[in-house]
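This report refers to the structure that appears directly beneath it.
All protein chains but one are shown at their positions in the complex.
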């Protein structure tokens, strides 16, 4: 069977592990990388930088591109790139990159543009939004909702009926108890225990997690 | 091959993920749900509520029932239901629901009526008691003993030679170091680090975990 051709948006480090996932999944053939900074024609992790988002219409034609995925860890940047892609090609097809070891429940709903690294578990009735990112071993319990552009980092786990707002980032080694709602654009710091709901636009951490300060939209959270 | 018929006891949310496990295991055919409150004939997660525990003898006859499993998260309620089932049908056969992703050591001993969600790991020489429940990714290290009706929630891990007493609940994101004994009917709160043994009938939490108060037998611990 002929694999369908896709491109990756973003030639940074996240491209590296996204490539690992896609190669292991064996569903798609990566024709190259679209990036706004890297030199066109340069090599990134074994693949060629084909051009900029503006070049997408001609790239789709030249490389018979079926779809693509955004390989960018920062939630706000992933949002901006998805907007710019859909601005240029409104019906662009975003695919998922789900490591073969990931477990998905029979009633889990998965969006598009989702990247899930090895060992992630999405339980029944969980709703996984579009353009979300899950690092190694992130666990989403039953009846949780992870909104678009949110992320959960390595080793973090939720209880049941947890909501994680749009663009929000649950970082490394976080535990979120049952029935907690985390707002939009909120970041939960590493190793936190979240026992109460958190509002929009805050940075919170600690055990139990406390609000440390407000956060601007688009503020970076990754080191 | 003809799958053997089983019933689930309990039509609440835990039935939902237990169904997911059983369907993925492919060892049993669920003929319906036995529940003390839900309307008989109503639908729960795609299966019909067949009757009450009192109706079990006739249900076994009518549906050619091989066995069953209790899909209830609260440890005390699971205990009470198991007692009432065995009271009515003393030789009732309880089966296990073990997600296909669960890893079991070559010398691990597994009881009956055990529910283990995706990603659980039971290491060699661990002893897993009857009617125990393990949520997503719970890890039981080598030479641990988990007594009957106990539970370990998502993302919790034990060191080696840990004992967890009958009816006790290790909740979400807990770490228990090597050679710690947790008593009977004790609850360890979310995100705790347990560095010393805990007695019977207490609620303990924190890092390190401290005894917060005593607990009555049968007291609820789930939100």
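Chains: A and B, in written order; residue numbering restarts at 1 for each.
The working rule: a contact is a pair of C-beta atoms (placed from the backbone, for glycine too) under 8 Å apart; a residue touches a chain by one contact, two chains touch by 3 or more.
Quick caveat: nothing in here was measured; it's all calculated off a predicted structure.
Check each of B:132, B:175 or B:201 against the chain that is not shown and name the one that touches it.
B:175
Would you mind spotting which of B:12, B:111 or B:160 touches the chain that isn't drawn?
With B:12, B:111 or B:160 as choices, the missing chain is touched by B:160.
Footprint of the hidden chain on subunit A, which residues?
Considering the whole complex, subunit A reaches the absent chain at 13, 16-17, 19-20, 23-24, 99, 101, 117-119, 135-137, 153-155, 171-173, 190-191, 207, 222-223.
For subunit B, which residues lie in contact with the unshown chain of the complex?
103, 105-107, 119, 121, 123-125, 137, 139, 141-143, 155, 157-160, 175, 177-179, 193, 195, 207-208
One rule holds for everything that comes next: only the chains that are shown with their structure count from here on.
Let me have the rounded angstrom distance from the C-alpha centre of subunit A over to the C-alpha centre of subunit B, please.
About 33 Å separates the centre of subunit A from that of subunit B.
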